[in-house]
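Please see the structure below; I have some questions.
Subset of chains shown; positions unchanged.
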Amino acid sequence: MILRYDRVATALPPPTDPDPEGAAAVQELIGGRFGEMSTWLNYTFQSFNFRDRQGARPFYDLVANIAAEEFGHVELVAAAINTMLTGATPTNGKTPSRAPLKSLKGVGNPHHFLAGGQGALPQNSQGRPWTGDYVFSSGDLVEDLTHNFFLETGARNGKLKVYEMVDHPVARALTGYLLVRGGVHQVAYARAVENLTGANLMKLFPAPRIPTEKIPECRPHIERGDHLRLYRFSPNDYLELSAVFNGPHPETGEELVVVDEAPAGELPRDLPAQPAVFAPDVDPGWVAEIAAGLRKKAGLPKGPSGEVANGKANAGRRASAAKKPAGRRKPRATASK
Amino acid sequence: MILRYDRVATALPPPTDPDPEGAAAVQELIGGRFGEMSTWLNYTFQSFNFRDRQGARPFYDLVANIAAEEFGHVELVAAAINTMLTGATPTNGKTPSRAPLKSLKGVGNPHHFLAGGQGALPQNSQGRPWTGDYVFSSGDLVEDLTHNFFLETGARNGKLKVYEMVDHPVARALTGYLLVRGGVHQVAYARAVENLTGANLMKLFPAPRIPTEKIPECRPHIERGDHLRLYRFSPNDYLELSAVFNGPHPETGEELVVVDEAPAGELPRDLPAQPAVFAPDVDPGWVAEIAAGLRKKAGLPKGPSGEVANGKANAGRRASAAKKPAGRRKPRATASK
Amino acid sequence: MILRYDRVATALPPPTDPDPEGAAAVQELIGGRFGEMSTWLNYTFQSFNFRDRQGARPFYDLVANIAAEEFGHVELVAAAINTMLTGATPTNGKTPSRAPLKSLKGVGNPHHFLAGGQGALPQNSQGRPWTGDYVFSSGDLVEDLTHNFFLETGARNGKLKVYEMVDHPVARALTGYLLVRGGVHQVAYARAVENLTGANLMKLFPAPRIPTEKIPECRPHIERGDHLRLYRFSPNDYLELSAVFNGPHPETGEELVVVDEAPAGELPRDLPAQPAVFAPDVDPGWVAEIAAGLRKKAGLPKGPSGEVANGKANAGRRASAAKKPAGRRKPRATASK
């Protein structure tokens, strides 16, 4: 089971120039064979299907816990796509007969506009849907871990190429972050195979052979040490990560670290309505008015209680929410020995 | 972002007689067009793509929060399938040349055995994969909510039919639970449409027109009131559920209730290795021994720290874990008015 | 545009012993690559896309008109499947908890029961959906006609094999009819290629090389001459069929004939409700009662006005309906010279 906390993994720049073609390319990182839905759902299904968990506990904990982080990666790619699509259609003064989507004809993924509301799709850069056939869950632990290492390698390749193709600031903030965090998972699975079999997969890093530290957008995350840390995304479970995730980082030689709590995350940005595609309505004010009425009727605070990066939370919001970020327990970083 | 806690939504019976054909049918509830991956990922993507969240906050909170519960439903279906497949192959004394999978030739979903390790697949009852094309996320709030109501109706239909086809006790425990909880989501979306537009979708219940209370396996969940409750699956967010989820239950007339915390859940069962399909290995002891060594090396407690339903947790497990279940805050049930 | 008349192409036996495995096999004739959806939609799209229709009028008329007949073939296969599935679930006295679908676990196409209401699906015998990729519409007339001849040949192969596999009386009545009528279309396209290019495709008959007249269930249709006739399925259009469809039948040497009207067809059978799958409801009487009330309110006759093979039409039904069957104009059989 999961608890959800309304934060994103890293801060993305606000919407500026829309980039529909860039957004179409970034879709590869959600719905491609090596996109984040694949990493997320591979590990999720492997954890669901894990047999003899007690016997193999450190490995079960590793797979189940990384699965949890991957949710946040899909969420982040979606946020990036949504941001890059914001503003692609006029937001006021345009009636349907003036063809507000005309400039998007033949541009990018047509489903961003014709099917969705300028939002992320579970599709790849070719507009083809993610499929369950991308999930590998053989049950054989060595094989599943080998697969996961290969999957993360393919994922790193894909991120690097999207980085090279799309230099929109939002895409760069996204890929810079994902390269660092995905790199940790790549190391984690290599280390798991090593710890299980003795095969020194660390010799394969970096794969592809581009040093992560050479990517400018990766550097801030490296500087704060995020390339070394495996966070524990659970209030109380998955306590044996450090049995597997340990030893020196293959690129820098620094010690890998298990952080005994989830990152606090960043407030998500509330992206503006795009009325030309009816998201959330032709007249967003109509929804807002009804929402306010329902809130009042239910005895809730007058303004919206949720916090977003680009707005004030309702004064009436519970104090504890601000003080005690999601999933945070007493911080305790465990450096492996 | 999410936190994961290692509990399942309801207790399932232990493995007894395997039922590979039943397990193949139950796959419809994971990977079918109306299965739990569909409800889960529809709401998840809708929440990712939600624009003007502050204006439409109660609706955003509703969709995002139900998405979180749906994760637990996929997990539960997977647990049921894994349980039903346990024991389908001999667990000892059988060498490969004796054809330990022979009795499964032509039985059920061949990928349960030839591709997976007697585990759940992201496929439907025909062995076809779940696809991103099952996700509907138009951005138009009225339309997305209308879709969600229809989706839950289709999901209820599917659950009822699996219930009728598979009477294995694990499948019955599963469908009994899902019918009650899915029913709450069906009500929630109907109520959301009503609160937004005034259309009284409550007149459509039950849909299909089989009273839930007539299903014996549903009754325990109804008796403890679970047909009325929407849980908040978040430490601090999604606080406006009661603005939408309120009023009388369409079948019983009782008041709908928002529960201000997630359910504690049940300890998962640690299903035994199935060495004939190498899950987690031909020789599970090999993995366990290595795991124990790694735990020791990392300074972790000697035994496995994770708790499972069918085993003792390590004595050294942190006390707090047992005392403070996942995501539980001070309970506060808010009956809507 | 089309007019629909509520008749089926030939009479099928009433439901007797259900045959879910047979019904699953018969699905190949709806949704297979060479099934009736393929013939229907290939010719339909080809007619939609036909350029220079006036110049190529006889060929346009041929393709457009055969497309119309193919609708009735899909309808007939669906009727056969529905009939063969009737009775596969108990129709009374069974509560859901008694598992009314249990005997169907692992039998036939699971979507007949878990997704549909014991009804036909747009899928093939493997449970895979028909796809638009089965449509070939190159625009090149010689090539499209060559394709159509090949498609009909593949379709004949498929019908023969379903005939050989499923000897349920409904399947046999179906395939017996389709072999004769599909054979006419096979001849029509071969003749079209001949008339356009001079290539004597008649030498390829029968293909596969099983004489149609040796199939007992084909004989009644042959005896009444249906293997020679191309009906005109239109009130006033497609008048140039005889320019292409003419000459001797390749198997019998008899003259091919264009019939200047559509066949009257047979009354469809009203198949009974299957409440275990909620078709049309758990309690069919509930629907019927509401329907009767709506009819009354609208000033319509008391009983149902539609005619079915197994019931009495409402006495108040318009007399003309019985007297003047669909699409029938003054009969005029035009034997080609």
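Going by the order they are written in, the chains are A, B and C; count residues from 1 in each one.
Quick note on the criterion: a contact is a pair of C-beta atoms (placed from the backbone, for glycine too) under 8 Å apart; a residue touches a chain by one contact, two chains touch by 3 or more.
What you are looking at is a predicted structure, and each value in this text was computed from that prediction instead of being measured.
Trainee: Please state the number of copies in the whole complex; 3 are the ones shown in place.
Mentor: 6
Note that in this section only the chains that are shown with their structure count from here on.
Trainee: Would you identify the shape of the chain contact graph, picking one of line, ring, star, complete or other?
Mentor: Shape = line; chains linked end to end, path left open.
Trainee: Specify the chain pair with the maximum number of C-beta contact pairs.
Mentor: A-B
Trainee: Averaging each chain's C-alpha atoms to get its centre, pick out the one most distant from chain C.
Mentor: A
Trainee: Can you compute the centre-to-centre distance for chain A and chain B, using the mean CA position of each chain? Integer Å is fine.
Mentor: 22
Trainee: Can you work out the whole-Å distance between the CA centroids of chain A and chain C?
Mentor: Roughly 50 Å separates the two chain centres.
Trainee: Would you mind pulling out the distance in Å between where the CA atoms of chain B average out and where those of chain C do?
Mentor: 42
Trainee: Please list all residues of chain A that touch 2 or more other chains.
Mentor: In chain A, no residue touches two or more other chains.
Trainee: Spell out the part of chain B that touches chain A in their complex, as residue ranges.
Mentor: Checking each residue of chain B against chain A gives 1-9, 31, 37, 41, 45, 48-61, 64-65, 67-68, 71-72, 74-75, 78-79, 82, 115-123, 129-133, 135, 137-143, 195-196, 233-240, 242-244, 246, 262-263, 265, 268, 270-274, 277-281, 284-285, 287-288, 290-291, 294-295, 297-300, 304-306, 308, 311, 317-318, 320-321, 324-327, 336-337.
Trainee: Given the complex with chain C, which residues does chain B contribute to the contact?
Mentor: The touching residues are 21-22, 24-25, 28, 32-34, 107-108, 125-128, 157-158, 160-167, 208-210, 214-217.
Trainee: If you look only at chain C, which of its residues touch chain B in the complex?
Mentor: 95-97, 99-102, 104-106, 109-111, 113-115, 127-128, 276-278, 281-283, 286
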